[in-house]
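Inspection log for the structure reproduced underneath, given as structure tokens.
In this view, the complex is presented without one of its protein chains, the others remaining in place.
We just call them A and B in the order they show up, numbering each chain from 1.
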Amino acid sequence: MVNTKILTQEFDYHRPASLAEAFELLAEYGDAAKVIAGGTDVVPQLKYEKIAPNHLVALMKISELSDINEDSNGLNIGACARLRDAKQACARGPGYAALHDALRSIGKVQVMNMGTLGGNLCTASPAADSVPPLLVLNGRVTLANAEGSRTLEIEDFITGPYAAAMAANEIMTEIHIPPGQEHQGSAFLKIARVAADISKLSCAVAVQRDAERCVSCRIALGAVAPLPLRIKGAEELLGGKKMDATLLAEAAASVSAGIRPISDVRSTETYRRQVAAVIFKDVFDMAWQRAGGKS
Amino acid sequence: MTTTEYIKPGDLSDLHYIMEEYKGRATVIAGGTNLIPEMRNGEKAPELLIDISDMAALSFIRENNGSIAIGAATTIAEMAASPILLDNSPILASAAKQLGNPLTRNRATLGGNLANASPCADTAPPLLALDASVEILSPGGKTRQVPLSKFFHGYKFTDLGKGEILTAITFPKPNDSTKGSHTKIGLRNAASICVASIAVALDMDGKTCRKARVAAGSVAPIPVRAYRVEKLLEGKEINAALLDECMTVVKAEISPISDIRGSLEYRTYVTAMILKRNIKRALKQEI
Partner (left out) sequence: MQKQHIQMRINGEPCEFLVEPNTLLMNLLRSEMELTGTKYGCGTGQCGGCTVLVNGEPVLSCLTLALAVDGADILTIEGVAAPDGTLDPIQEAFLDTAAIQCGYCTPGMVLMAKDLLNKNPSPSEDQIREHIKGNLCRCTGYHRIVQAIKSCSK
């Protein structure tokens, strides 16, 4: 029986003060170790017995992992930066608008105080709100281990439902978002049952605009497939074209056809397909307006 | 819900006669707070009900010769308000106060709570901690005493034989050096069924525990004494380390199940937690 009142699983708890120390712990315990940051995903997973680590390695004492800075290459958000701080950082420039929308949509003050952007990505939930925006904004993540570090496109990082391209000895250290360009706009919207719930469908769009022509665009949806999905058919349809209502409707139909939703407790497949088209049009419109210099 | 016959005995001699006459066929009813729902649900279909709820001879709370006696038909509400119990055995009054809701407490009786032998009987743990005995009237008018710790045989199964009736509960009046505490955990404060409960009675000689009685409810097929915890406490000075040990020992001594109100793991956790809390409370947090 699932216990949500108490945590029944037993484990040792480690609070390394540096990344080097954390790597040592991961090397020592291997698969028996689980990295924990804010705990908003890991603790429920422990309660539901989805994971059963013998060791928890808590990263919150490693201060460098919470650093946030912006340079000419864009925004760098430490993997353990709290969602609240990441949201604030995304307000710094129009180039990060879609991620800002997504983090704002999480809403719950408590979760924003506890959860981290790195945690949201590493959990790799099909419904993770931060993934579609990072997909359309060309986000990348840096993973490190004792030997060194590597940087992956978000698209290559998320490999399946609750699965990421990450070795047991690796820790996500940073999330990078390239700086926005002129005439570029992005946006994110989601549908959920109530204000503070898991998304039943989310959509992010980034568009490069030249007057009424769509130079290029990226479209990603969450919670509509085993993993957040780019809809490349619709992207190609719009790329280089002059925008009008017919074209947008065509793209919306392509989005609706391109997703692979399931029926679950939150929505049916049919509903998700229908609403995907509507939400896509709204998100595209927001991004389009923003690309035109409106916020 | 069908019943063929209903008899209300006037006094004890009536009751003796009826029990003898209808041996084995009669079902005793007092407050009916357990029996009537069971009859409605079709779990029981008694041929004959003997209603003892109005029998003055079975409704009393008395103190004499260092002993306290409570009639089986005494209502839980009367117990919760009884000055004798509040003064001498507040752990029992506390359990009575937390049983069901005011409406059930006005009808439910002590005898019924025990004879029903549910693992979550609220009055059982404090009575076990008070070394209570039950008085049983057998057909033919003979009475016998059984320690409460031997009264419960299994889930909803007691020492009561055919035609026997529980008439009273007695326990020695606790001496001044006995400290007690009781906690019931439910899903809410009022009108809840017990998830786990602990009653402790500690006879203290200064800081040393002379005699310990610890009982738990809802964590085994019957209300149980925690004998190993009692042994651990007796003759020792109670300190934080001993409390930790008690928590470990009690976890091994109970055998809870998972049900709609709580999981095995939670019951285990919370029983240990309230055991510690009750010992500390009994000793007024001196640890």
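Criterion: a residue touches a chain if its C-beta (ideal position, glycine included) is under 8 Å from a C-beta of that chain, and two chains touch if they have at least 3 such contacts.
In this text, all values refer to a predicted model and were calculated from it rather than measured experimentally.
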Check the options A:Met114, A:Ala204 or A:Leu227 and report the residue that touches the missing chain.
A:Met114
Touching the hidden chain in the complete assembly: which of A:Ala58, A:Ala204 or A:Val275 does that?
A:Ala58
Could you tell me which of A:Asp12, A:Asp156 or A:Glu182 touches the chain that is not displayed?
A:Asp12
Can you list, in ascending order, the chain A residues touching the missing chain?
3-13, 15, 36, 39-40, 43-44, 46-47, 56, 58, 60, 107-111, 113-114, 195-197
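As a working rule, only the chains that are shown with their structure count from here on.
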Gap in Å, rounded to a whole number, between the CA centres of chain B and chain A
56
The answer for chain A against chain B in the complex is residues 1-3, 5-6, 8
Show which residues of chain B lie in contact with chain A when the two form their complex.
258, 262-266, 269
